[in-house]
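Take a look at the structure set out below.
Of the protein chains in this complex, all but one are displayed in their positions.
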Amino acid sequence: MIFYHFFSNPWAVFALKLAAVFIFFLTAPLVLGYVEHKGLAHMQSRLGPMEAGRFHGWAQLIADGVKFIQKEDIVPDAADRRIFMLAPMIVIIPVSLVFLVIPFGPAAVSCHAPAGTGGCGFWGENFDVGIFFVLAISAISVIGMLMAGWASANKFSLIGAIRGAAQLIAYELPLVLAASAVAMQAGTLSLVGIGDAQKAYWFVFPQIAGFIIFVIASLAELSRPPFDMPIADSEIIFGHMTEYTGIRFGLFLLSEYAGIVSLSAIAVVLYLGAWHGFIVPWIPGPIWTLAKIGALSFLVIWLRATYPRLREDQLQKMAWKYLIPIALVNILLTMIFKVVF
Amino acid sequence: MTPDEIAAHLTEATGAAERSDVAHGEVSVWVPNDKWVEVATHLRDCGRCHFDLPTFLTAVDLEEQGFEVVLHMYSVRRQHHVNVKTQLARDEPRLPTLSGVWNGLNWCERETWELFGIDFTGHPNQVKLLLPVEFEGFPLRKDFLLMTREAKEWPGLKEPAEVEH
Amino acid sequence: MAVTELPTAGMLPGGPGEGVQVVIAGEELPTQEMTLSIGPQHPSTHGVLRVVLTLDGERIDTATPVIGYMHRAFDKLSEARDYRQIIALSNRHDWLSAFGNELGVALATERLMGIEAPERAQWIRMLMAEWNRVLNHLMFLGSFGLELGAMTPMFYAFREREDIQTLMEMATGARMHFTYCRVGGLKEDLPKGFLQYSEVLVKRIRHRLLDYEGLLLGNEIFKKRTVGIGVLPGEVAKSYGVTGPILHASGVAEDSRKTEPYLKYSEVDFEVPVGEHGDSFDRFNVLYHRIEQSLRIIEQVHAKLPAGPIMPGKMPKYLKPPEGWTYVRTENSLGETGYYLVSRGDTKPWRLKMRTPSFHNVSMIPYLLKGVLLPDLIAVLGSVFFVVGDVDR
Partner (left out) sequence: MDPEATEGAVVSWPAVFVAIFGAVAALSAVAVVLSRNVVHAALYLVVVLGAAGAIFLVLGAEFVGWTQILIYVGAIVVLLLFGLMLTAAPIGTHALDNQQRGVAFMTSAAVFGVFTFIIWRSFGSQRIHLNQVVRTSDVGRSLFSGYILPFEVVSVLLLAALVGAIVLAKKD
């Protein structure tokens, strides 16, 4: 009975959801990082971590995390102290907020949740303008990156930050344009609504151009290879993170992997049919969502093993000359499609 | 051209060759200091020689006879070599620079300057290349002793059989 | 802001190591220039090379290499060592092609002393030199990819290098600094099973080279990063004394294995791959095809290797070359490694000048880097193959 009472209290459920989102936010990047360690290693004909945790180094990233916490938190003498220390938080908070709105499953049939508790379903919060929220909030991370690069008082950091900012400005646009075509197709800005709208067919089919643009732009937003110029190790050491140590550096890394998970999740919701399965539809929706997120994240890792990085100006050229015009045409076609049918 | 032909040609064309010598298939031509740039330029531009690849430039310490500067050149098209040499006095050795004839000799001359103390007049950037800026002395001169060897002779100097018990 | 026209060939104003004048257009706001010091500890300089850059935005105005961090005074040291010791000294300089370095010293001493190594020793020397070349080129093949952000080829290259190092270890007992050459011949004959393993490796590496082709040579992004970047005309390359794969990539097929065959290179069939445009891609491509050619030579050595001794029957007790001088050039992995040896009939050389390809390659860097973008610095620097130990000696 006590369980019934607990679950019938929407605020308690909301608190539980928040806790679940937080745990997912902390564990998913760890799992992904481990998969990257091992997957990349096997693609490169080596073993990867083998020691930590005995079995195939499963605890490697936990050990890394502990190491990050233990290490001295160094702030360079010449750095702008407060901004330097604040920057990692500014980077990680928006990324963590995105996890709040990722829907993992459909809405529950009967629902009496009051406003502000996020409704009933496998998500933290169901905003009316969910997709807009995601795009807006993830744009804030750039500011943290610029703060880190500038405050480090290091030329390599500054170059990295400037590159990062230029890259993010350029790729924000195709990302938003591609996503808005999906919103038009679905007729809603709510992520749950977009997921629901894909019951008949996944949006990746009508929006294939949009999907490709979205994936490329996401890679650029995340500074992942082949778009990792902001942290190109052979050129500018580690970009805006060069001067960071200890837990602050750990936060940057966490935000990178959390970013991969969150953007993969958004792409899954927008294009890959969210929680709708195929062939074996009896598998529960949340598992489908997780599986698809995993597959997309693996693609991100795979690309790292395959491609060298582009040059900054080639990247800009690609965004402004190809992705944005194609995204605009895509919106136009979606519009015609919506009006005609 | 064969080594002998190169030597003959140089003597004839520039009139600068003091003497020439062929050893182990390598030809050397000794020229006076003041014809140094002229000879190098001629060897680069002359169609028959067409030396287009400066292989290296260095010096040898001849002790009381001063220094011998060696410029080795190769012709990719004609596939022949020449060693142009000149002798310098021991005190204040000085030679005009060849960095205007070939880019590649810029560093070679800097190296020779810091290791032998041979001044290449007109060199655009005659500063230390390999050694630290504060290093004193010209280490490849024979009178510059290795610090450790000053204190103690190299133990492997003599073969075990030669060591007197 | 306008940068002075780049001279395409011939002389540079000021020459290498000198700042090239930048003309700032008067009517516009002069932008602040930034000085960036790449190195001496930087991931893409292969050791302790430092390049001081002045930047205009991300465009490089001047690049000045600063060398000497690894100067080990080879020339001076070799005046205090005897010839056998110099062999061990010399293979430390270009640590990626140790055997190639030793070979030059041995050949120079042999020439002065009038000794000729036995047939078998010459063939084995050639075999080892070619394996060493493959070892060296694989390293650059991998690291160039890594510098452009492709990390996988590096690990593949090290996988192959591991195999070859095992092979070399079988014969020499060492993995990097082989010290296998001796004046007059070799330290030891090949061990049992060496040739069989060598044959297996040739096949294996030839097969695995296809991976590099797929990952790098055929990769769109790789091409975008390297084609047309850092173009080095053949004339300029020659004027800097640049040799080896970089010269070949600029379209000049100068290879002393062909033009002045030493050892038994005249008896094997191989080609000198040349590039067309002299850009980073060509340099990389030439390196890749040089591996194939080396494998070809190795196969021919397998077939033709004669039996016999590996040292001449009678060697003098002390190596005392008669008074005289010589210059021996060998086509080492990165270009012409030469030894200018002056002897005064002593157990030690009077003067031994080591001419290294990396020194000349690096002296050419200011020419290539002028006006390129900072990210292209890596594409250029990585394709001007050099080993810092070989630069500083």
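Before moving on, here are some points about what is shown:
Per-chain residue numbering starts at 1, and chain names A, B and C are given in the order in which the chains are listed.
Criterion: a contact is a pair of C-beta atoms (placed from the backbone, for glycine too) under 8 Å apart; a residue touches a chain by one contact, two chains touch by 3 or more.
The structure displayed is predicted, hence computed values, not measured ones.
Screening A:Ile69, A:Met89 or A:Ala136 against the full complex identifies A:Ala136 as the residue touching the chain left out. If you put the hidden chain back, the residue from A:Leu61, A:Met147 or A:Leu219 that touches it is A:Met147. Only one of the listed residues, A:Val95, A:Ala161 or A:Val192, touches the absent chain: A:Ala161. By the touch definition given at the top, subunit A reaches the unshown chain through residues 78-80, 83, 115-116, 127-129, 132-133, 135-137, 139-140, 142-143, 146-147, 149-151, 153, 158, 161-162, 165-166, 168-169, 172, 176, 189.
Simple rule for what comes next: only the chains that are shown with their structure count from here on.
Steps from subunit B to subunit C, minimised over paths through touching chains, total 1. Comparing each chain's Cα centroid with the centroid of every protein Cα atom identifies chain C as the most central. Distance from the subunit B centre to the subunit C centre is 23 Å, each centre being the mean of its Cα atoms.
Subunit A and subunit B have Cα centroids lying 63 Å from one another. Of all residues in subunit B, only 23-24, 26, 52-56, 58, 60-61, 70, 72, 76, 79, 81, 83, 99-100, 102-108, 110, 115, 124-125, 127-132, 139-140, 144, 146, 149, 154, 156, 159 touch subunit C in the complex they form.
Contact residues on subunit C toward subunit A in their complex (touch as defined above): 34, 36, 42-44, 58, 145-152, 155-156, 159, 215-216, 219, 221-222, 224-225, 373-378, 382. Against subunit B, in their complex, subunit C makes its touches with residues 11-12, 14-18, 67-68, 71, 73, 75-77, 80-82, 85, 111-112, 235-236, 238-243, 252, 254, 259-260, 317-318, 324-327, 329, 336, 338, 340, 342, 350-351, 353, 355, 359-360, 363-364, 367, 392-393.
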